[in-house]
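Missing here: one protein chain of the complex. Every other protein chain is in place.
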Amino acid sequence: MRVRVLVSPKRGILDPQGQAVERALPALGFDGVSNVHVGRLIELDVDDPARVPAMCDALLTNPLIEDYEIVEDVSA
Amino acid sequence: MRVRVLVSPKRGILDPQGQAVERALPALGFDGVSNVHVGRLIELDVDDPARVPAMCDALLTNPLIEDYEIVEDVSA
Amino acid sequence: MSRVGGGRVVSGAATDSRHAALGLSDLEYDRIVELLGREPGDTELAMLSLMWSEHCAYKHSRRLLRRLPTEGPAVLMGPGENAGVVDVGGGLGLAFKVESHNHPSAVEPFQGAATGVGGILRDVFAVGARPIAVLDSLRFGEVARSARSRYLLERAVAGIGHYGNSIGVPTIGGEVYFEHAYEQNCLVNAMCLGLAPQARLIRAAAAGPGNVLVLLGALTGRDGIGGASVLASAEFGEGDADKRPTVQIGDPFAEKKLLECSLELLDSELLVSLQDLGAAGLTSSASEMAAKGAVGLDIDCDRVPLREPGMEPFEIMVSESQERMLCVVVPERVPDVVAVCERWEIRATPIGEVTDSGRMRIRAGGELVADLPVGILVDDCPVYDLAPVAPEGGPTSIYPAPEPVSAAVDAAGSAGDTLLALLASANLASRLPVFEQYDPVVQSRTVRRPDEADAAVLALPTGEAIAVSIDGNGRRVACDPRTGAAEVVYECAANLACVGGEPLGLTNCLNFGNPEKGHVAWQLSEAVDGIAAACEALSVPVIGGNVSLYNEAPAGPIYPTPVIGMVGRLPDPARAGRLAFGSEGDAIAIVGGFHPSPVGSELAKLRGEPLAAPLPPLDAIAALGAHRAVREAVRAGTLTSAHDIAEGGIAVALAECCVAGNVGARVELPEGLDPFAEAFGRAFVVSGPPEALAGIGAEPGGPRSGHAAVPVTVIGRVGGPALELEGVLGVPVAALAEARAGGLAAAL
Partner (left out) sequence: MKFGIVRFPGSCDDIDAQLACERVGEAVLLWHADRDLQGVDAVVIPGGFSYGDYLRAGAIARFAPVMESVAEFAREGGLVLGICNGFQVLCEAGLLPGALLPNVSLRFVFRQVRLEVVDSETPFTRACEPGRTLSIPAKHASGRYFSPEPVDVVLRYAPGENPNGSQDDIAGVRNAAGNVFGLMPHPEHAVDPLTGSVDGLSIFESMRVSVEARVAA
């Protein structure tokens, strides 16, 4: 099954990448954008999706600085 | 509206990060994982979601090496 | 796909569009058919079209390059190998080469620049040398005006840093300039130096029929299919979009393992020959190995490990997937090779064998898909003579005058303001925002980092050291190609002299426009003659290089930009020279005959003056004498600082010494010397104890024949908070530093 892990920087920790995007957009004529955050997207085919949370905790994310969300069964 | 942009390396293009993760997982006891790709996740609040594709083309993604998908109305 | 001999039946070459789409002219195609005695199959044609591209065949430059002197007492390996090698004593060889990655960088600057570094590193470890340093030479449009150029600069620098920093090779120097002529065609040249015990040096020639051809490293994907060669051989036009899906992604981690693995294979004496995969992938690497060894090679595409399913044989043969090497191994040693590779997590796959057939025979799916004499791939491409035509209206007839930059630099402005404007201009501003993105110290050899001296200095295990400098000045070459190109060679040598280095050899990259145009052919021909003459005068051999042509947009060609990378040797790294003024009270002197002119200068550019000729003439004997005098004085430890006078003239040279040392100077310029006029590679600003300066240039045993007297003109003293040029200007050092710091930082 195709699974996606969406990893975002933990709220409250400075996210310079998000800030850089937020600053750059108005300069290109895109107004009305706020609260931008840049994280990581991990896509994988897994035999057993029940093991994905364990993979996230062990390797894919660092819980000190990142939150994650798992989206299963992506039709890609 | 909260919007997410899911950015993945274009298929066919070398994805060294995805390969590194794919090789690391079995060593940690996670078998049955394949086709791993690592991309970026961009989350943003926008007044006008119709403009997000233009933002993606102009700034958020690199169309030469990345594909993207927009997920609207995220309840986050 | 058609098979060998099964090329489409067509009524004549001109109606078969295959070859045209692949960039071969009708004449070239006819020649192929004639040599083969049949139409080539598709795989064969793909291979031939790449091998016969400008990039691989040097069609328009091969004859020209013969004018360059390539021999010298220190040369161990000259042009023709993956990298040239010079002897640096103690049984060590120093390999180095500069290469362009201009077109890929224009398409995707981060990956283009990164894979440019990756490619030149492979050329160096392909000869058995451990890469010990990288330098870069960059050209972009005017960053002050062009957002595109700012983007290219930022991403190319990040890409170079990414690859070099990640693989653990220090980037110890480089140069970057901005001119409108590069707006559509940026230049990204990278140079690599490597060190090897001479016994480990290896050539690329395949040998020994029956030996096994082993492919090392990354999987083969559809990267850069047609990339380098198609991109590098046609001018940029509207069809760029189709070229895009071929972007190569660099993986420095994979290359780090490949590098360590290759060196271990060589140290264990497991390889007969080694070759990197670069432009035109397997086709070029394998056929060049075969040609050099006068053997044939059989390759089975089915054995090549692929990243993507369903790749056609021609795709496999021309894929430019990065981080791969090819080696020849005797059959009994294959298991040992595989074992070493496993330890480094490097894939090692036997894909074919050496034969005595003299042919490249490629199989796929059990069928022969290509069967070509090696010679047709490597040697038979037609080589063209250039048809040089000097532009009638002078350089301005090719290049429009630069746009004037600021009011502060018009003739009515004060000299102080002019100096500040020059220091703040993108071409003269501090390069710190660029080089602080590079690791200059990894490998623990770096004796002089960027901004500490005119050349980078690396300590050798022998206790001696090498110095290296990379230079180019396209605008001056555009003004006066012969003198301009020669100046670049002299400037490199002058930079080496400033740290006490004596030249051993040089590498060059010839970045030019479309050689089929008369004026570009003229620029090429003149520039190569200028380089050749300078090499003869300085006794520096050319040990390798690269040519990048067709750097041309609809608006015209780039400035002709030969980039020179020169390496020298110095006996005592502890005495390597520095650029900064040091002790208050030191005397300051000009060493060498300095007769500059405003023609082609940075100030002329800022003022928007048209390009003009001629540059001040080069007096080889005088320049050589000045180089020698400075080199000897630095080696003797008599000087506090040494700096060559280049862009921005003597005023800028003095300002740079002041800013580096954070100390002022009081100077009286010689009567009539224009503070901003330029002449490169001929004279120096040095400082040191007054007694010591008096002895510079004096031959120990009295004047020897052939050594001209070297003029040494004391012009002032180090000290105070400001740079004072009596009767000309006075500017606090802090203001100089501030102007210089801001120029590029604003663009990055």
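For clarity, chains are labelled A, B and C in written order, and residue numbers in each chain start from 1.
In this section, a contact is a pair of C-beta atoms (placed from the backbone, for glycine too) under 8 Å apart; a residue touches a chain by one contact, two chains touch by 3 or more.
All values derive from a computational prediction rather than experimental measurement.
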item	value
Visible chains that the absent chain touches, using the contact criterion stated earlier	A, B, C
Touch criterion as defined above, residue of C:Gly168, C:Gly582, C:Pro598 or C:Pro690 at the omitted chain	C:Gly168
Full-complex contact with the absent chain, from C:Arg150, C:Arg222, C:Arg333 or C:Arg445	C:Arg445
Absent-chain contact - pick from C:Gly41, C:Gly500 or C:Pro573	C:Pro573
Contact set of chain B toward the excluded chain (per top definition)	16-17, 20-21, 24, 27-28, 38
Contact set of chain C toward the excluded chain (per top definition)	158, 161-162, 165-168, 251-254, 256-257, 260, 344-345, 435-447, 459, 573-574
For chain A, residues in touch with the removed chain	13-14, 16-17, 20, 40, 59-60, 62, 64-65
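To be clear about the criterion, only the chains that are shown with their structure count from here on.
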item	value
CA centroid of chain A to CA centroid of chain C, Å	40
Distance between chain centroids, defined by C-alpha means - chain B, chain C (Å)	36
Centre-to-centre distance between chain B and chain A (centres being mean Cα positions), rounded to whole Å	8
Per-residue multi-chain contacts in chain A, two or more chains	none
Set of chain C residues in contact with two or more other chains	none
Chain B-facing residues of chain C, complex	107-108, 111, 218, 221-223, 244-245, 247-249, 251, 253-254, 307-308, 321-322
List of chain B residues in touch with chain A within their complex	2, 4, 6-8, 21-22, 24-25, 28, 30-48, 51, 54-55, 58-60
Complex interface listing, chain B residues touching chain C	10, 12-16, 20, 62, 64-65
